[in-house]
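Of the protein chains in this complex, all but one are displayed in their positions.
Letters A and B mark the chains in the order given here, with residues in each chain numbered from 1 onward.
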Amino acid sequence: MNDKRRACLFIQPCKGQTERDREKDVNDRQLENSSANAPLILDVVAFGLSIVGLCFVEFSRLFFIPTTIKEMSSTTTTTTTNIKRDDTRLSNQIRPIESEQALLNKADGSAKFSQGKSSVLAAVYGPIDVKTARKEKISKSVVDVSFTPATGNTTYFDKEREMLVRNAVESIILTLLHPRTQINVIVQVYSNDGSIISCAINACCLALLDAGIELNCLISSITLSFTHDNQIYLDPTQKEENNSKGLAVYAINSKSEIVMTKTTGIIGESLYFQGLNIAKQSCEKVSAYTRLAVRNRIMGDQTQPSTTTTNTNNTLVEESKDKEMKDSS
Amino acid sequence: MEAFQKVHPLEFYKKFLERSVRPDGRGLDCFRKINISTGSIMTTDGSSFVKIGNTSVIAGVKAEVALTPTQSDNSISSNNNNNNNKMFVNVEMGPICSNIFSSSKPSEKAMSLCSQLNSLVNRLEINDKELYFDDQGKYSWYLYIDLYCLDYNGNLMDACVLAIMSALKNVKLPKGIVVESSASEAPQLFKDTEQPMRSLNIGTYLIPQTFVLLNDYLLTDPSLEEEKLSSGTISITFNDRFEICTLLYTGITSISEKILEQCLEKTKKRSTEIINLIDNCCTTINNSNNNNNI
């Protein structure tokens, strides 16, 4: 389509995805939801990938997280020492992650990222000309983020989120490579069920990868909530956020350095640093997921010419799954 | 020298920072002089004026009354507060304070600051009973805290937090009288101006401190120029039990854990000074002339 995309090493734009293909996606996804065991899910996903180049990976973690709510009750019987949360998760469990790349045709890169019921669409346009001359920077490109909530007008809360996302995203983009240009990142919230800033940052990272914008590393983000009895909950839902004593958002790059951190509420100092360690570990896993998602997308493109190679594709997925399990352990 | 500063501001700063001094003569850990005065605006229920170096902020509190909402009411925001906000903070950074702002719509900076301060004001541990209008708490006071930045020269966060603290300490609420008229009509609310006013009991102090990272140097209480050149900003607010109320790091470079710990340590060291500052401004102003607030 354009030079930027070709310059990108590992991602190709989603070409020729028709309405019918999209319908297929939907069908595939419905299939997954009804299926009971994880390998089958991955099979189906891989099959879907090979056809449409869409990435949809069910991300298993340290603890296996099932897709359907029905199944959850069965897995929670295996829980050990940790305190159960309202939605039967453990305190150090994150919600199932789903992602989808290149779902917008007009954007240079786009990604949808969901953590449980929180779901965010990010689109990247750029590098393009700077529209307002006042913003232009001579030595580097300007990163502009706009954060749109799911419902209602943009409020001052959203403006703060916008600022946080922009700071996090700007830190990983090699802005010096595109002087006097602008990179627009548009974040649209589908549904907000807590940890929305983290979800947005993760979506932006995937979208930037999809757009082929040069990054110096990956970024991933996680939200922690601190309860009144000093428990730390990973990836809280909206309800948990509201009932918590304090909240902390961490954005950590793949070199495991803190890029952005923000707390609200009251958090003890030692608890904060305890949370930081947990965040670092789980951000690694989110990054691993991002890598996996991108890899699967490329494989889908590779296998596009013929459908006979689905077998090899399957094994690849399995391998990557193994690798990812290693990462998490 | 001035030309050098204009053309290569970062190099200019580096030359100074290598000798651990800043262009304005401060050491890396030194902060600017803080002036707080209260009660200068007569039309408010409590007001304060805070000056950190050249940065100045004026805060005014207006109290209004409404029926206390029942607990079942929807929470106003997702900002993990105890459901019902009784205090609303607004920050205005108009063109008066700096030529980088326009008057048309609040800047992003003002809005994100506003969002932070709104969640922070709930950390002040003001008991609900303090804001009761009548004795039973059927009606309660709502406090609108408006902050106007008059001069923007960096470190607005600290100035705003101090302004909120001292303005709330300055708040004087009159005794409320509820006159039940007929059953169908809403009761009328009156304030009793003849009885002595009461002031608010604030449970804790907020101790703010802002740092910037500039060329790997950590600078306390940054000026506007330092903020512009910096690669990252760290804002910390403690309460008086040294629990973190805000810890915000934003920037285009990463920050190490060590620096974060350093910042927290430095903020703690300054706590007694800030507490004294807030206490003093409230006691001295009561008997002095309130004019000449700038």
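Note that in this section contacts are C-beta pairs under 8 Å (C-beta built on N, C-alpha and C of every residue); 3 or more make two chains touch, one makes a residue touch a chain.
Note that in this section contacts and distances are computed from a predicted model.
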I want to check something: the complex is missing a chain, and I'd like its UniProt protein name from "Mediator of RNA polymerase II transcription subunit 18", "Phosphatidylinositol N-acetylglucosaminyltransferase GPI3 subunit", "Exoribonuclease phosphorolytic domain-containing protein" or "Actin-related protein 4". "Exoribonuclease phosphorolytic domain-containing protein"
Thinking of the whole complex, not just what is shown, which of B:Glu18, B:Asp135 or B:Asp192 touches the missing chain? B:Asp192
If the hidden chain were put back, which of B:Tyr152, B:Tyr205 or B:Phe238 would touch it? B:Tyr152
Contact residue for the chain not shown (choose from B:Leu224, B:Cys245 or B:Cys281): B:Leu224
Absent-chain interface residues of chain A come out as 134, 153-156, 159
For review purposes, identify every residue of chain B that touches the missing chain, sorted by number. 40-44, 47, 54, 56, 58, 60-67, 69, 76, 85, 88-90, 92, 94-99, 103, 105-106, 111, 114, 118, 133, 142, 144, 146, 148, 150-153, 174, 176-177, 179, 188-194, 224, 291-294
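Definition applied: only the chains that are shown with their structure count from here on.
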Chain A - residues contacting chain B, complex: 156-157, 159-160, 162-164, 167, 170-171, 192, 238, 241-248, 253, 255, 257-269, 272-273, 276
How about chain B: which of its residues touch chain A in the complex? 75, 77-80, 106, 108, 111-112, 114-116, 118-119, 123, 239, 242-257, 260-261, 264
